[in-house]
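This report concerns only the one structure given below.
In this view, the complex is presented without one of its protein chains, the others remaining in place.
On to chain A.
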Amino acid sequence: MPADTSITAPASIPVPPGRSALTEPTWVRALLIGGALLFLALFLLLPLVAVFAEALRRGFGAYWLALTEPDAVAAIELTLIVAAISVPANLLFGVAASWCVAKFDFRGKNLLITLIDLPFSVSPVISGLIYVLLFGMNGLFGSYLRDMGVQIIFAVPGLVLATIFVTFPFVARELIPLMQEQGSDEEEAALVLGASGWQTFWRVTIPNIKWGLLYGVLLCNARAMGEFGAVSVVSGHIRGETNTMPLHVEILYNEYNFVAAFAVASLLAMLALVTLVVKTALEWRFGDELAASRH
């Protein structure tokens, strides 16, 4: 254990070697570090390990079988389809919203930012419920939709809508502070030099925000593929048709098919791990080009 060099003091204030007034005795530090690590190991690491251990309990053969079974494949495909629609939709929204919020001053801006964040404070179950109330059989537009022959609830459109709702703020909330901080000087310079609006956007703004954009999309995608509560309400749980991966995990688990449930869950856990690795790499490498890592 290195001596007391741990304080993040500015370089101009050297921390004296040996016992300092600004840190705790070694035994206290060891105790606190030990306590924190034990807590994290028990509460965070162990569940993650358990997913893979349970998935491989009957060996690789059973694991592979569970992943290649038709219903599982259909669930994986559906998850990819839903994410492929909802993530670009929220990406487009995030860029548009942050452009108008960060580049212009107008009345009601703070209200708009609050409303954009609203879906984060709504329970996932309520996020699904609101679409059932609108488009479900007994919903506000239910009979109208039935006459038109359009099905939204218990079908893919409902899954997409619910997923868009829960992942709504991710891109916007990363881009807004980033673009606010960057200001519009560079864009104004480009316009003065004769660039068109679109040229300015593609050649000046996008290069400036690309890492923040990727960061927001990454988190948005992780949530879109892993969302459970909201899609569970609108899905109807039709095997092979409206079951996304998390819903398939639930069905398998409730059927006591634990190996298969954990096998599908392990794919989602890997997605989470990849997300964490890329996210951390972005924060280390491009930390000063992200809003999220600058507090």
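Keep in mind that, in the parts below, contacts are C-beta pairs under 8 Å (C-beta built on N, C-alpha and C of every residue); 3 or more make two chains touch, one makes a residue touch a chain; residues count from 1.
Just so it is clear, contacts and distances are computed from a predicted model.
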Which of "Cyclic pyranopterin monophosphate synthase", "NADH-quinone oxidoreductase subunit N", "DNA helicase" or "Sulfate transport system permease protein CysT" matches, in UniProt, the chain that is not displayed: "Sulfate transport system permease protein CysT"
Residue of A:145, A:159 or A:265 touching the missing chain in the full complex: A:265
Hidden partner chain, touching residue among A:68, A:123 or A:143: A:123
Chain A, residues in touch with the chain not shown (by the definition above): 1-2, 5-10, 13, 21-25, 29, 32-33, 35-37, 39-40, 42-48, 50-51, 54, 92-93, 96-97, 99-101, 103-107, 112, 115-116, 118-119, 121-126, 129-134, 136-140, 161, 164-165, 168, 184, 187-188, 191-192, 197, 200-201, 219, 222, 225-229, 232-233, 245-247, 249-250, 253, 258, 261-262, 265, 268-269, 271-273, 275-277, 279-280, 284, 295
